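A single protein chain has been removed from this complex, and every other one stays in its place.
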Amino acid sequence: MEEITRIGVFTSGGDSPGMNAAIRAAVRTALYNGKKVTGIYHGYQGMIDNEMYEMSSESVSSIIQKGGTILKTARCMAFKTPEGRAQAYANVKAAGIDALVAIGGDGTFTGAEIFSREYDIPVMCIPGTIDNDLNGTDLTIGYDTANNTVIEAIDKIRDTAASHNRLFFVEVMGRDSGCIALNAGIAGGAEAILLPEKDTAIEELIDMLAQGATTHKSSMIVIVAEGDKNGGATNVAKRVKEKFDYFDTKVSILGHLQRGGSPSSADRVLATRMGYSAVNELLRGNNRATIGVRGSEVVTTPLEEALSKKELKLNEDLVEIAKIMAI
Amino acid sequence: MEEITRIGVFTSGGDSPGMNAAIRAAVRTALYNGKKVTGIYHGYQGMIDNEMYEMSSESVSSIIQKGGTILKTARCMAFKTPEGRAQAYANVKAAGIDALVAIGGDGTFTGAEIFSREYDIPVMCIPGTIDNDLNGTDLTIGYDTANNTVIEAIDKIRDTAASHNRLFFVEVMGRDSGCIALNAGIAGGAEAILLPEKDTAIEELIDMLAQGATTHKSSMIVIVAEGDKNGGATNVAKRVKEKFDYFDTKVSILGHLQRGGSPSSADRVLATRMGYSAVNELLRGNNRATIGVRGSEVVTTPLEEALSKKELKLNEDLVEIAKIMAI
Amino acid sequence: MEEITRIGVFTSGGDSPGMNAAIRAAVRTALYNGKKVTGIYHGYQGMIDNEMYEMSSESVSSIIQKGGTILKTARCMAFKTPEGRAQAYANVKAAGIDALVAIGGDGTFTGAEIFSREYDIPVMCIPGTIDNDLNGTDLTIGYDTANNTVIEAIDKIRDTAASHNRLFFVEVMGRDSGCIALNAGIAGGAEAILLPEKDTAIEELIDMLAQGATTHKSSMIVIVAEGDKNGGATNVAKRVKEKFDYFDTKVSILGHLQRGGSPSSADRVLATRMGYSAVNELLRGNNRATIGVRGSEVVTTPLEEALSKKELKLNEDLVEIAKIMAI
Partner (left out) sequence: MEEITRIGVFTSGGDSPGMNAAIRAAVRTALYNGKKVTGIYHGYQGMIDNEMYEMSSESVSSIIQKGGTILKTARCMAFKTPEGRAQAYANVKAAGIDALVAIGGDGTFTGAEIFSREYDIPVMCIPGTIDNDLNGTDLTIGYDTANNTVIEAIDKIRDTAASHNRLFFVEVMGRDSGCIALNAGIAGGAEAILLPEKDTAIEELIDMLAQGATTHKSSMIVIVAEGDKNGGATNVAKRVKEKFDYFDTKVSILGHLQRGGSPSSADRVLATRMGYSAVNELLRGNNRATIGVRGSEVVTTPLEEALSKKELKLNEDLVEIAKIMAI
């Protein structure tokens, strides 16, 4: 392998809080090691459109506390075609980039894996998504911040719910992953949590709520993961209401505010460690892998492996704990 | 008038952050003046159901920082009937209550006015609603907190919007009042604001957004008041999208989280002043009036006057400013 | 008077949250009216050092939510000399600036008044300081945010104080002004507040605390304004401890974090209105005045008047209320 002299850094797919910290760490680690850095705007789309610029240490000053990504992001269909990737590679080569750090989720990793093999360019991936639905790591960048954002919203909703003796259905993000729903449900003291990984029948849910009614709860909050099979909080609320009208019922869909916000301390540190490690791994000759954390250790997993298996992330103990806490 | 010996305090209608600070202030001011205090649960409903308890200085400790209302609240149909009010009065009299402090909005004030005249019981009202839609005051309790809650959400949405070059439609509360939409729109740097008090045609809105597109804005946020005549953020987004697809479009409906949360410093101080003044006004012999603030002065307005006129609260200067700021 | 074609904008003295919103509003209002804008870095110092740059609408994008000031600020001794001001004027004239918007406090206003008279250049001032200690306005930019920052700190301190039955002395900013101490003291539910405008003897304070001890308070918090005549929280705590050791005693000096943070909704709107009005007043021919708010109205006051009198800002009703609330 030739020596790396210039590293390209980009974010792709959905943004998540902490991506800027990862960018900053990758840039400064590369510069510290005497490498040059090119920032690529709008992920793979910017690679194709040649939106690139030189990054200095100053260019990543005062971004660690900012949500979103200064490199912008996009979803890119063109990169799924050989022609798109050929154009991208032409631009990458012309810019003198000889290794890549890709920050994003599933789609980002898939693109990176194909591109790296196709054009024999080293790439390290960093898991950035609020959904915490990637293999190869205990935690993804943005997940902790999103959990905090959700519980702040739940705490506010609890204030008004308890004042009115109301039943709230709160829909949270997470596509096919119930991680946010489960964690924020426990942290928010939810009376019930509907997860995409579990089939909770409406009747079962009503039973749980009816039990809460007998113990004189002053309010109830049901967390509904957006990927829940019952079809989202609005549908669930409607069906529950038909059979259980002990409490006045309201729906709250938190939406995209879950993706933004200043990253938490844990996400900033996680992202910094991952950005640092991604560059170091590239310099050590590692390739086509994703950075992750296991406990307090930073680890790497080949992209092929991370992308092939679909391990269940849901912690069954937490599912059990959530139920007992709702008594 | 006979001397007041016991004051009943209650919250009614929608809750708002700062109500607890008003309760605390009313209770402690009454106790300080040698009066006794009865807390009435669930507003007028609790008056009818006789949900009352003795309040001490300790009973309002450590509540100033809490959202919601420790006295709970409700909307009550029975109180609109003479029978309901007769039952309420029987309970109030039996409890030895000879004056009332009512915290709430329009409906609360209407009930208080009728009840006070019907049974000749002194009552002072305190404006508590996030909507800022009451006469007799510049500001209602909870409005400032709600504005802060909304801009925190907008700031988060801006992070992700700017990372993706997106157009967001954010629906905020306020029923017939555009106060939150206008203030939070200015404070959030919104590109456009749709207000119930204004008829903004969709075409006009598209023109505004198209202008932003020419100046290369990286994201756009349109605030839609829930009472807007175009029918809410989801409808507006749909109609805009048909003709303007410069940006990817998303909708966010903030919902009830706007009603909760720890009250802001300004709301705590406002509520404290109002609770204090409500009791003092009762002790001075004032009756059937609402507390308000005008600039830095606390004022009172007869309920009849406050309820009869429907002055336009919307500050036209702010409407103009909002437009210029969006250039 | 000649027509204004280019307006210079700067911040000076201590920074406060919301200054960026004022800058943004002044810049966009000027551009909207067909004027050009020069940003001057580091206040009067940058005027002397010729640190100036052209401002566009984009240059103030996404700053409304940021604390501090993008134009930086400084305290400048050289501007107090005729030579310094001569150099400043030479640079201002060379840049084609024919009117100024100055954002800051007392010292900023004094400098603006002298400079404007000396060189016959129109200037409008905007009150930006967390201390709320300026004439001509009910509120200064940053004061509301600082109050919120302080009560968030007090709420946190209350958590730990109540868990340990502790007495805390919390020192807050405000130099000669007790505004933050009084407002945040009421909003934080403080048991006592020491203000620069009042002479509270240590014995009197101990009496107040002893009373709280008899009513079984689980914690006590005393707010000490930094300008208090007893010499700051550390001294007060020491003297109280000698005679009153009912509770374990701790001191917390909040310091400069009070100056930062994302501005509150109210501060962003206030600053936006003031920036807008400052430019409009200049264009209308107003000069040597400060922008202010009285209730919901924006007003102007001649600098000479604003600087000459030293009206007492402290609201005596609030002082009384603070005492009654502590029972």
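In this document, chain identifiers A, B and C correspond to the written order of the chains, with residue numbering beginning at 1 in each.
Quick note on the criterion: a residue touches a chain if its C-beta (ideal position, glycine included) is under 8 Å from a C-beta of that chain, and two chains touch if they have at least 3 such contacts.
Everything quoted here is computed from the prediction, not taken from an experiment.
Checked against the full complex, the one of A:Ile64, A:Cys125, A:Leu209 or A:Val222 touching the unshown chain is A:Ile64. Residue-wise, the contact with the chain that is not shown comes from A:Arg273, picked out of A:Arg85, A:Arg273 or A:Arg288.
The omitted chain makes contact with subunit C at the following residues, 11, 15, 17, 66-69, 72-74, 149, 153, 155-165, 168, 218, 250-261. Contact between subunit A and the absent chain runs through residues 24-25, 28-29, 31-32, 57-58, 61-62, 64-65, 138, 144, 147-148, 150-151, 155, 158, 162, 183-184, 186-189, 215-218, 262, 264-266, 268-269, 272-273, 276, 294-296, 298, 315, 317-318, 321, 324-325, 327.
By definition in this document, only the chains that are shown with their structure count from here on.
If the chains shown are joined wherever they touch, the resulting network is a simple chain of contacts running from one end to the other without closing. Centres computed as Cα averages put subunit A at a distance of 36 Å from subunit B. Centre-to-centre spacing of subunit B and subunit C amounts to 28 Å, using the average Cα coordinate of each chain.
With centres set at the average Cα position, the gap from subunit A to subunit C is 39 Å. For subunit B, the set of residues that touch two or more other chains comprises 155, 158, 162, 218.
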